[in-house]
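Heads up, this is only part of the complex; the chains shown haven't been moved.
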Amino acid sequence: MLFHVRMDVQIPATLDPGARADLVAREKAYAQQLQRAGKWPHLWRIAGEYANFSVFDVESNDELHDVLSALPLFPYLDITVTALARHPSKVE
Amino acid sequence: MLFHVRMDVQIPATLDPGARADLVAREKAYAQQLQRAGKWPHLWRIAGEYANFSVFDVESNDELHDVLSALPLFPYLDITVTALARHPSKVE
Amino acid sequence: MLFHVRMDVQIPATLDPGARADLVAREKAYAQQLQRAGKWPHLWRIAGEYANFSVFDVESNDELHDVLSALPLFPYLDITVTALARHPSKVE
């Protein structure tokens, strides 16, 4: 089941640079693990912004929330979720 | 080059049902032709809305505008374009 | 799987009164059929508005879209869907 997700990142300027670098590294590792597991099939940077458009493929709303709230950057993310359905004009 | 596009459809209630059906049929044919040509790789219905999220793959901004403004439903679409870039955490 | 839905109804003033009455009657019948089937467990009027807050219980995003787009009033509804997850403080 697919969900469209927009994430805007706002890491406070007061965060310690080392803590920030660690957070960003853990975010990347976790993002790649989810991609390899097929849970996060699409991930694009929004040009000019510290933000992304993503598509997640999960079993349920609960799994979606678990996956998103486990993001190391979650406390600094502004997230908008949109449920996706099959489009009748989509070529299979 | 990828662009994220949101389209909201607002066909006026006053449009003749035959004209409307014709328009929707031509839209579908054109959408499928673009998908087969690789120009429109992603197309999802937004659940509960007469709207879609799409990703287009084109050579330039001009090609993007040409493709979108040639949509049979173009006069009835509210379109928002977002330029996409490669995300540094994307698994290739 | 639960989804929160807000529906705002905007039936055009130009619609024929008979057609309107028929539409509203079919909407009610369909809404009650979905409630009895357990698909639409909550339905509240927003006080002072021709609008409702609802909760739907469906198997997937696709089923949600099918159910909503089959509403007789669908062409006149402004719909906002929000995916719901289990709350950790919820008493079972």
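We call the chains A, B and C, going by the order they appear; numbering starts again at 1 in every chain.
Note that in this section a contact is a pair of C-beta atoms (placed from the backbone, for glycine too) under 8 Å apart; a residue touches a chain by one contact, two chains touch by 3 or more.
Small disclaimer: the values here were computed from a predicted structure and weren't measured.
Participant: Every chain here is the same sequence and 3 are shown, so how many copies does the full assembly contain in this file?
Facilitator: Taking the 3 displayed chains as part of the assembly, the whole thing totals 10 copies.
By definition in this document, only the chains that are shown with their structure count from here on.
Participant: What is the distance in Å between the mean C-alpha positions of chain A and chain B?
Facilitator: Centre-to-centre distance between chain A and chain B: 23 Å.
Participant: From the mean C-alpha coordinate of chain A to that of chain C, what's the distance rounded to whole Å?
Facilitator: Taking the average C-alpha coordinate of chain A and of chain C, the gap between them is 29 Å.
Participant: Residues of chain B that touch two or more other chains: which are they?
Facilitator: Only 45, 47-48 qualify.
Participant: Where on chain C does chain B make contact in their complex?
Facilitator: 3, 5, 12, 14-15, 61, 64-65, 68-69, 75, 79-81
Participant: Applying the document's contact rule, which stretches of chain B touch chain C when the two form their complex?
Facilitator: The touching residues are 13, 45, 47-50.
Participant: Give the list of chain C residues in touch with chain A in this complex.
Facilitator: 1-3, 60-62, 64-66, 81-86
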